[in-house]
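With one protein chain held back, the other chains of the complex are shown just where they sit.
Moving on to subunit A:
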Amino acid sequence: MKKMHPVAIRIMHWTNAIAMVIMIMSGWKIYNDEVIFGFLHFPDAITLGPWAQHGLQWHFFGMWVLGLNGLAYLVYGLATGRFRRLLLPISPREVIREALAALSFRLQHADLTHYNAVQKTLYVGVILVIILQVISGLAIWKPVQFSFLTALFYDFQGARLAHFFGMTAICLFMVVHVALALLVPKTLLAMVTGGPRVDEDPAARVPSAHASNM
């Protein structure tokens, strides 16, 4: 019996968290040098690096951590069946029902090892947004060498805009994710200690038999 979050997942999760904070805060510094929206400047206190060039240095360091760690995570998730086991299937009807329940604080969190439909949607969604973020990032970095990627976003400014909205989506996810983890602290604890032990064979799983055994 393995823990719900094997040590590899925990390392990758926290590495990603650090890399993401570096990318967002240095990205804000870079954004401030040529703002997209005149009304929006990020305060220096929440940006990384004293000047734009230092923001760029951090961003082009963080991209390696985020990219390589993310790649390892995707390979791990696909190869071990973790994605299939935890994130699929997602039923639209369940998503709506559970989203309404969550908004009225009636969503049960008895079984940590089984994600509800809202969680599944958010996790799959943020993974896809991060992948898109890497693609728009490459389109901005190499608009000539990877001009086919830049063309996906219409042009260079389109890629910048997509990169900005991707950041916004990730920030919104982080707000919800962190808030819920603090509301249900045992989920946060599970990402540190590994959480309850689970059966690795999905066929042997009987959802009702998996009450939290923390």
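Definition applied: a contact is a pair of C-beta atoms (placed from the backbone, for glycine too) under 8 Å apart; a residue touches a chain by one contact, two chains touch by 3 or more; residues count from 1.
The rule is simple: contacts and distances are computed from a predicted model.
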* Protein that the absent chain corresponds to, by UniProt name, given "Cytochrome d ubiquinol oxidase subunit II", "Cell shape-determining protein MreC", "Fumarate reductase iron-sulfur subunit" or "Oxidoreductase molybdopterin-binding domain-containing protein" -> "Oxidoreductase molybdopterin-binding domain-containing protein"
* Just one of A:13, A:160 or A:186 touches the chain that is missing; which is it? -> A:160
* Sole contact to the chain not displayed, among A:6, A:143 or A:194 -> A:143
* To do: Check each of A:42, A:61 or A:173 against the chain that is not shown and name the one that touches it.
  => A:61
* To do: Could you list which residues of subunit A touch the chain missing from the display?
  => 30-31, 33-34, 36, 51-54, 56-58, 60-61, 64, 142-145, 147, 156-157, 160
